[in-house]
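Please read the structure below before turning to the comments.
Removed from the display is one protein chain of the complex; every other protein chain stays in position.
Chains here go by letter, A, B and C, matching the order in which they are written, and residues are numbered from 1 within each.
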Amino acid sequence: MADVDIKGLAKRFGETAALEDVSLSVADGEFCVLVGPSGCGKTTLLRIIAGLETETEGSLSIGGADAQALAPARRGIAMVFQSYALYPHMTAYRNMSFGLKFQKVSRPDIDERVRSVAEMLGISDLLHRKPAELSGGQRQRVAIGRAIVRNPKVFLFDEPLSNLDAALRATTRLEIARLHKALGATMIYVTHDQAEAMTLADKMVVMKDGRIEQIGTPLEVYRKPANLFVAGFLGHPKINIVTGAIAAEYGAASIGLRPEHLTLSPSGKGYAARVVHVEPLGSEAHVHLRSDALGPLILRAPSDFSVSGDGDLHVTFERTRVLLFDENGNAIN
Amino acid sequence: MADVDIKGLAKRFGETAALEDVSLSVADGEFCVLVGPSGCGKTTLLRIIAGLETETEGSLSIGGADAQALAPARRGIAMVFQSYALYPHMTAYRNMSFGLKFQKVSRPDIDERVRSVAEMLGISDLLHRKPAELSGGQRQRVAIGRAIVRNPKVFLFDEPLSNLDAALRATTRLEIARLHKALGATMIYVTHDQAEAMTLADKMVVMKDGRIEQIGTPLEVYRKPANLFVAGFLGHPKINIVTGAIAAEYGAASIGLRPEHLTLSPSGKGYAARVVHVEPLGSEAHVHLRSDALGPLILRAPSDFSVSGDGDLHVTFERTRVLLFDENGNAIN
Amino acid sequence: MTTRMRLWAVHVMLLVYAVLALAPVLLIAMNSFKSRKGIFRDPLALPTGETFSTVGYERVFANSDLWLWFANSLVVTVVTLAAVVVFGTMAAWALAAYRFRGRLVVGLFLALGIMVPIRLGTVAILDLMTSLGLTNTLAALILVYIAQGLPVAVFIFSEFMAQVPRDLADAARCDGVPEFRIYAHIVLPLIRPAIATVAIFVMVPIWNDLWFPLILAPGEGTRTITLGVQQFIGQYVTDWSAVLAALTLAVVPILVLYLALSRMMVRGLTEGALR
Partner (left out) sequence: MTTRMRLWAVHVMLLVYAVLALAPVLLIAMNSFKSRKGIFRDPLALPTGETFSTVGYERVFANSDLWLWFANSLVVTVVTLAAVVVFGTMAAWALAAYRFRGRLVVGLFLALGIMVPIRLGTVAILDLMTSLGLTNTLAALILVYIAQGLPVAVFIFSEFMAQVPRDLADAARCDGVPEFRIYAHIVLPLIRPAIATVAIFVMVPIWNDLWFPLILAPGEGTRTITLGVQQFIGQYVTDWSAVLAALTLAVVPILVLYLALSRMMVRGLTEGALR
């Protein structure tokens, strides 16, 4: 049992609140991603779970036991830092084994564990190197190895991919997903990147200004965002928000239309629109439109999209795809 | 006339070559994007065009006239720096007007130009502020404004969006595209981001290790990459490269298959494959497959993709979509 | 509560330090307003009705070329300061921004100037000044002090200029700003705090110097205030009131300059020109 249960957590620095009324339960073996713009409190929440910062109020239990009084090392967690935080004067081997020496693990046991984890991560050949002699991706793996070797109940990741370049980020993302499957451990992962959050999470937690905006599976959150902030935060290109008369037709203050749910037809039904700009991306194209009825719109089109004639077209969308929001920006079910 | 013509340009620092045999011509009014991984020499090339660095050999002409002997200010260029490089002790107005004082422009003229450019960029209200009092996006605009005000023949951009957050980057990208249409000036733009390059460029120049790998329109380069490097550099998720027997069937050492050109069918024709991992992105899904014949593959699928049964499927692709490469990694036409 | 405790601690601390640093100066100023008896009876006491006396000041103003000495010191200090700031910033900018032949050698030559005290060269300097016919002129002092102040000035300016982003000068170059204007209008304003720092560093030793005035310009007409006061001690060896009064007066101009410069320094720092 290694579920994490958080109730009514708050963290305040004097007058300013970094976290306010945060409740969240992560089931055993679940991959939970905390996502939000910078300054939303996601890293603070992770550090409180790790025991590196103290909550102002609220309760926290890990694996069914109250964790608030426990030191980080006794919570059964392991953390992977954004900066990797490898000990610069120790080899990769020593980095991975250093913590175990204080856990009453015998020397041969330590050696076996380090070597099997290194094998699993493909860093067996690098164990004698110091961090300065490793590339960014290799450091990343050593940092993950150091976490695995402790055999923790809960893994905590603090934006572990943000110091890697785009190509490495995609492959490392996959590796983390594979690792989660292989280890079956509970993982809590902080990121500001929506693609990472969507692809890794079993449970996605969208945060803003120290509060949780929505919790759910990635597809739930994407398809039924709780409010305008969540709708706008997820999805690329950004969701189209339409207000005014058209929204009123649906009994809402504003409606959200995902770019992939809009269809263009040369004429006939739908709303008249004119192509303003086309962004070709190779695999697809983003078409920027202006419609008198709907305002500016973005639409995803196949890569061979081209404007014919004077660029006057008609936009249609299925009624069932439309997201409805009230005047406070909250979703109408 | 403000074309830029570069022939046989090289830049060496002692033994190491930053640029080698670079030839490129940018037509009047063209938007040319230099793209490549960091350290590929794209910024050095831009600085040589600006006159901030001196080429070791080769020729450079701007607007038909030899530019090699000219100081930066006399080349008719304006540059927007990655760091914006705004003068910190001057207001936005002074930042924009400062250079004009040395161009023998009359005071009322300067004032008129600055105010009309500020109007165009929507920064009229910010003209009395110093850079420290502006947000990242506002600084960006002042920097662009400072370039426009000089009325240059050629605009040079050095990764102007890399200090902005994801949302702002997308909107600023659009603004730059709009600006190019409005001004009709020649623009040379450096970036490492393939989405920026694809969406902005009339002419895309892919660089690697100080050499030009390919020049063409974004879609040309995406659809007919000159070699394996260019094929792998563009496109997200990354192109699938298959070697061995299947490639040999096509008379090539390796073949490239774009993820959006693969189709899945539950059974029947095609190559047998098994789903390893699915990354849902909301608007679409990336499906990771393993096939005995083709090796690991990534495929783009609609967002409602789900694995049925045991995950055994068949992959097919159209022969016309296949990219062929010889043993040196160069494209076979 | 912690904030208040912290504020208290900081203030107590600063107060203790200020008292330690200012005590000798205050003691001198205090005793300069006492009669001779008052000074010797209890040097630590404040002037009372009985011991208060301005006799020291009266004698100083009556018996000496005080105003001339002041003028000499001011001329030497201010001209040197101006020259050091102008040449120092130019040299530092040249060393920081341009790659030219001999750049390293010039840099090392200046570094040597920091390490080798200029007084080692006193004999050679005296020789030189005699051949140039500059002995007993303020020009001799000014030249020596510029040589003395320039290396440190260039060093400090260079440190600050290293923080001026290269892109700024490049942007100005693309903008068509002439090189000298880049130095004058972009670089100089950004290193204003450094200018004040250097000025203070350079100013105080020059004002207080006794060595070179004594050797190069001991004549009646070119005496600086420090040298003047010393002579003065010789004349009135027992007249402590006068000596203390002259010393107190000598502190005033440097104090005024210091206050002006440090305000400039603080303003530069709080504006955060470079951040």
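Rule of thumb we're sticking to: a residue touches a chain if its C-beta (ideal position, glycine included) is under 8 Å from a C-beta of that chain, and two chains touch if they have at least 3 such contacts.
Just so it is clear, the model here is predicted, and its values are computed rather than measured.
Undergrad: Missing chain touches which shown chains?
TA: It touches the following shown chains in the full complex: A, C.
Undergrad: Check each of A:37, A:72, A:137 or A:329 against the chain that is not shown and name the one that touches it.
TA: A:72
Undergrad: Which of these, C:13, C:46, C:162 or C:266, touches the one chain of the complex that we don't see?
TA: Here the residue in touch with the unshown chain is C:13.
Undergrad: Looking beyond the chains shown, say which of A:103, A:171 or A:316 touches the absent one.
TA: Selected residue, touching the omitted chain: A:103.
Undergrad: Given the full complex, what residues of chain C touch the hidden partner chain?
TA: 2, 5-6, 9-10, 13, 16-17, 20, 101, 104-105, 108, 111-112, 115-116
Undergrad: Mind pulling the chain A residues that touch the left-out chain?
TA: These residues touch the chain not displayed: 50-52, 71-74, 77-79, 81-83, 85-89, 98-99, 102-103, 132, 146, 150.
What we mean here is this: only the chains that are shown with their structure count from here on.
Undergrad: Which contact partners do chain B and chain C have in common?
TA: none
Undergrad: Measuring from CA centroids, which chain ends up nearest the centre of the complete protein set?
TA: Here the chain at the core of the arrangement is B.
Undergrad: Would you mind pulling out the distance in Å between where the CA atoms of chain B average out and where those of chain C do?
TA: Taking the average C-alpha coordinate of chain B and of chain C, the gap between them is 55 Å.
Undergrad: So, what's the distance in Å between the C-alpha centres of chain C and chain A?
TA: Between these chains, centre-to-centre, one finds 59 Å.
Undergrad: For chain A, write out the residues touching at least two other chains, lowest number first.
TA: Residues of chain A touching two or more partner chains: there are none.
Undergrad: Specify, in ascending order, the residues of chain C that touch 2 or more different other chains.
TA: Counting only residues that touch two or more other chains, chain C contributes none.
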